[in-house]
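What you see is the complex with one protein chain gone and the rest in place.
Going in written order, the chains are labelled A and B, and every chain counts its residues from 1.
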Amino acid sequence: MAETEKTSIVVFSGDMDKVFAAFIIATGCAAAGMYTTLFFTFWGLNAIKTGAPIKAKGFLGKMMGIMNRGGINRLNPSRFSFGGIGRILFSKMMSDKNVAPLEELRQTCIDLDVHMLACKMSMDMMEITRDDLIPEIEDIAGVATFIKEAANSKIQLFI
Amino acid sequence: MAETEKTSIVVFSGDMDKVFAAFIIATGCAAAGMYTTLFFTFWGLNAIKTGAPIKAKGFLGKMMGIMNRGGINRLNPSRFSFGGIGRILFSKMMSDKNVAPLEELRQTCIDLDVHMLACKMSMDMMEITRDDLIPEIEDIAGVATFIKEAANSKIQLFI
Partner (left out) sequence: MAETEKTSIVVFSGDMDKVFAAFIIATGCAAAGMYTTLFFTFWGLNAIKTGAPIKAKGFLGKMMGIMNRGGINRLNPSRFSFGGIGRILFSKMMSDKNVAPLEELRQTCIDLDVHMLACKMSMDMMEITRDDLIPEIEDIAGVATFIKEAANSKIQLFI
């Protein structure tokens, strides 16, 4: 594969299993030499939060800050969430099978130079600031940035 | 970007937040000069209904007509729906941040010449007729139409 080939993935979901899929595909693309971009928006922003409490002013911003407290290690799977038990079971199942936990997979993305962008509009709506996100986020960007990348990509996915 | 570049998006979801994402990406693509097509199928059809009561004959058609009454302004978010409260909170949050409501975003799509197609097979299954949909829908189409568009598109997404 030529080094200039690109992959652009919208990470809209904040479900543990879907974020997992996004990171696996992203590391796979990066390992294959592709220029890979993850564009985190809406619930997907939970995968790149530091996990520290969020100081939102609005009611829903506060509520989501509380319900999404803890960052990437507190994401629930899209099925079998059982009030948090599903997450623990999944984590155990992953470690039993020597599958890297989400935080480690995210670090692998970073190590492989996967480009991580956060969606400006979603951050504004949810009252999430730059300081609430991990420092490795390359940029806060609008949808136009994503579209420009995606239109020049071999692979585009919405997860 | 050349004006002949295309984007094709399947809008399968009827979740408020995902329809929102679809409209934002579509307006972004159209604003960038791309020929943009939204193919509404399954639950996504709720985003292009007029909101008037649907006269389905079958039991499930009736049930879905009732549960999906009200058109685009009654879509619930994929999280925090809370029996309709989530929708109201989201709408408030969006207006607080000067984000256009869904109906206005749909109008922007129309104004920017985003091509809106409705899936024939889903309409048949759910007993939705042309009259149940907003007049701006360009065509009722089969999956073959979507595939032909998608295969010639720079960007294809399934939302």
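Quick note on the criterion: contacts are C-beta pairs under 8 Å (C-beta built on N, C-alpha and C of every residue); 3 or more make two chains touch, one makes a residue touch a chain.
None of the values given here were measured: they were computed from a predicted structure.
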Selected residue (touches chain absent from view) among B:Glu104, B:Asp124 or B:Asp139: B:Asp124
Candidate in contact with the missing chain, chosen from A:Ile48, A:Ile72, A:Cys119 or A:Ile159: A:Ile159
On chain B, residues whose C-beta touches the chain left out of the figure: 10, 12, 14, 41-43, 58-61, 63-64, 67, 121, 124-126, 142-144, 146-148, 150-152, 156-158
In chain A, positions touching the absent partner: 1, 5, 7, 17-18, 21, 24-25, 28-29, 31-32, 34, 78-80, 89-90, 92-94, 96-97, 99, 154-159
